[in-house]
Each structure stands twice: as structure tokens, then as C-alpha cells.
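With one protein chain held back, the other chains of the complex are shown just where they sit.
This part shows subunit A:
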């Protein structure tokens, strides 16, 4: 029995066989020659590999539906495409190996499609995927991408990329375990969105043999090979609790009756409808850039308006907080971001794109205003990556000009947390994005596995900045007087992944945060844990967290005061 320890990023206890994510296909060396006896033998090898990849993709297409099916069918045709094979064969005749030949021919096709722009450029990835599959087939290696399997498995990888997530089927994947990545990595965010148990930064898990049975504890952050009776019982109890925790009744209160609105983070209309079904009281973060990823031109006001209206219509009696486009760093939008910046996370991203591409924000605000026409939703608007009160003032003016009543800003840059009072003299609310706030105050890239321990929202510096933000809001509220504090304005929300951690959610409530926004999957667990404490107990737990010298001690101190976590297996 072997134990691997990492960082638990999404709770849950399951047992299942491991399947390793195949490593990316390495480029065949330039000039590699074939060793077949004749040219015909080498071209036949390529043709056979291409046909076999085509057959596999067709098979997957047959079991898919809708858009996924259409994409797989088109990709299957690319695999044995006459043009691709012809260009490859020309190279084979010149002595180049089938592997290298198809690699180069695929690159040529990809360049050509990229040059055509628009829809064609978006297909570039499909061609490169087909190329990798053919090379893997020629080498006798497993096909890249999430393995196809008939029975559910625990997916192990070094780390997952956003592109892998599109093909991840939560019906067959039981849990995610990675040797790299941090609590804010794509793997972690995806796991929480899908409600899958996940452990990241667990060194060695990418070496576990396929088929090995493991026990994954997503709360403790451990992976165990050869599970015994204790682990079997634990996973059976979790399965039972997951069923009963599944339902959230739509109201979250502390045990003494203090209401804590729980909202959802969404990326568009279909997410919003799911969130409404899951009981969310509204949307605390509409990531508008998710409506328009993969676009190389700015969406029109009419297109934007239609996308936002879909979200408003999912919450006719709730609140929707619209965040203006947050392009840059890990979410580039070709019409807004400069891919050549040396430090994208510290570069022209979020509201800062207004400095180099003025007008995009105003057009977006116009679209939001148009979408709000006739909607009964309470619509709030906020700008990402705000560093100063002056930026907040400019954004508030733009909102007023567009006729939008409730302007706010994100607190992600430490300077905004420290100057929350003057920022909230200019806008009505702030929302703390804990993922970016953590990466900036700890100066640790959130994608990097080795820095996972720094990238922890339990870090004392992060908790201090949240307290500072709440204190600033309190000061601004009393200065604004009874009118300015109307309807709970000058409020502080949290919309980072921290809000989805039930223990940390209690600390946030104790610190005086007004509302929490998270992926819909986390609503039930967060509500159950908040409901187990009184306001006074939450305050006391927040004090314990603030007093702790390290992130680990803060977490341990708070968890010790929340016995319900152990009962629920969270």
C-alpha cells in the first residue's frame, strides 16, 4: 500500500482503477529516415495508421451526439485526408520517415488554416490533434487525450489543460489526481465545477500503473493504492452523503438566522439555468469573456445583449452581477490581448485593456443596458483588475453614462483591498476574486505546481486583505449615510474559489463578507456547513484563522471547530 499526499481541491472519497492520461506526443526528430525495405512499405504503414485513427474517431463519433459528433466526424475525415497523405507521401519518397512526414504535412495544413483566420483558424487544433494521433499509432503508443474506457476510472495526469476538459465525461471519470498544478489550476476549477473529487500536486501519481485500484480523498488530499475495508466503508458513506447533500433549498442562514445569499459563478445562459435549478439566489459572477472565447473579433452589441439577456432571464427575481470582459493572462481574447507581453498576469488585462483598446467597455455596458431593458432582474456591473480608486471612478462614470445603476469593481489586486474605503466612495460594491488576489499578494503564479502551497487562499496575508476590504466597506458605508447604504450597497462579496470551500466560507461570513458566489455544485455543501454555526461562532472561527501563523494552521484550527465537516466527509 502506497500513499501519495497532495493538495485536496475538491472533496469526495472514491475508489476506482487508475487510467493515466497519455503524455503529449513528442515531435519526431527533423530529418528522421524510414527503415522499411521499400518506399511502398513505408507509405502503406502511414496509410494503415491513418485508417486506424480514422476508424477510432468514427467509433467515438457514433457514440457522441450533437456538436461533439459533428466535430468527431469531420476530424475522422481529416485523419485519412487525401491531401494530407499525398503531402506526407512526397516526403516519404524523399526518404523521410512516416512519423516525421505526417508531422510536417500536418504543420503545413495547420499553418494554412491559421492563415485563413476565423472558423478555419479554429480548426487548426483538430488537424494537430489528428497528426498526434497518427504519430502515436505509428509508434504503437496510446492515443493522446483522455482515454476512452468502458468502466469508470480515476484519471491521473501531470496536469490537465483547458482543452482536455471539453472531452472529460463526468459519467466515466470518478476523480482527478495530478502530480502538478495548484489549488487554482484548471484541474482544480474543473473538478469543482463537475463536483469530482480531486487531489493536485501529489508527486508520483502520474507514475501509478494503469488499472491499479486507488482510494482518493479529495478533502484530505491523499491518494492510496490497494484500499482496504476502512477505505471501502468511507467511499460508501461518501456516496450516500453526496446523494443527500445534492439538494440545496435556496436559502442559506446561520444557525441564529443571519441570511447569507449564495450565488453562482456562470459563463453564460445554459450555466445560469443550471444554477437556478440548483437553487442559487442569483449570479455573483457572470464571466462575460466565456461567452466570447475563440472569437477573433469583438462581438457586436446585439450579440452581447442577447447572450446577457439569456442569463438575466434565468433569474427574473434575483441578482446578476455582470463582470466586464476579463481578457488576458490565461484567458486571451485575440481582439483585446497582446500575446507577446513578457508578464501577462501583470500586463494589460481586465479593465486595463481600456488603455490600449478604448471603447470596448463602453460598447459592452451599452449591450448590458440594452439587455436589461424590460428585464426584472437586479443587475449589477463590475470591472475586473482594478488597482486604484481613480479607475473605479472612471468605471462608475461609464456605467452612469450607459444608464446602469449599480457599478462595482473586483478586488483582485492587493492595492484595491488596501484602499477599499476610497474605492467604495466611488462605486456601490466590491467582489473579491480570491484566486487572483492570492496569486498577486503571494507573488506566485497560480498555474505552477511547485508554488501550490503559496497559492492557498488560507494564507494569512490573503485573510488580512479580506478583512481590510470589509473594514474599508464599513467605513465607506457609514460615510455614505443612510441613503448611500441603501439596499445593502457598499457590500462585499467573494466570488473566488475560496467561497466554495465550506470551511473557508464560514471564515468569510465571520469576517463580515455579505454574499458568496461559487460553482453551483458547491452550494449545498457550503449552505450545510454555514447552517451549522451561529454568527458569533463564525466570528470566533474567523479570529482563529486570522491568528494562525500559517495557512495549514489556519485551516486546521477552523476545521477543528467545524465537526460537521468530518460527518459530511467534506
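Following the convention adopted for this analysis, a contact is a pair of C-beta atoms (placed from the backbone, for glycine too) under 8 Å apart; a residue touches a chain by one contact, two chains touch by 3 or more; residues count from 1.
Going forward, contacts and distances are computed from a predicted model.
Participant: Write down which listed name, "Phosphocarrier protein HPr", "histidine kinase", "RNA polymerase sigma-70 factor, ECF subfamily" or "Cobalt transporter", is the UniProt protein name of the chain that is not shown.
Facilitator: So, among "Phosphocarrier protein HPr", "histidine kinase", "RNA polymerase sigma-70 factor, ECF subfamily" or "Cobalt transporter", the name matching the hidden chain's UniProt entry is "Phosphocarrier protein HPr".
Participant: Pick out which of A:26, A:44, A:93 or A:112 touches the chain that's been left out of the picture.
Facilitator: Of these options, the touching residue for the absent chain is A:112.
Participant: Of the residues A:74, A:302 or A:401, which one touches the chain left out of the display?
Facilitator: A:74
Participant: In the complete complex, which positions of subunit A touch the hidden chain?
Facilitator: Counting over the whole complex, subunit A touches the hidden chain at residues 70, 73-74, 77-78, 81-84, 86, 109, 112-113, 116, 119-120, 123, 127.
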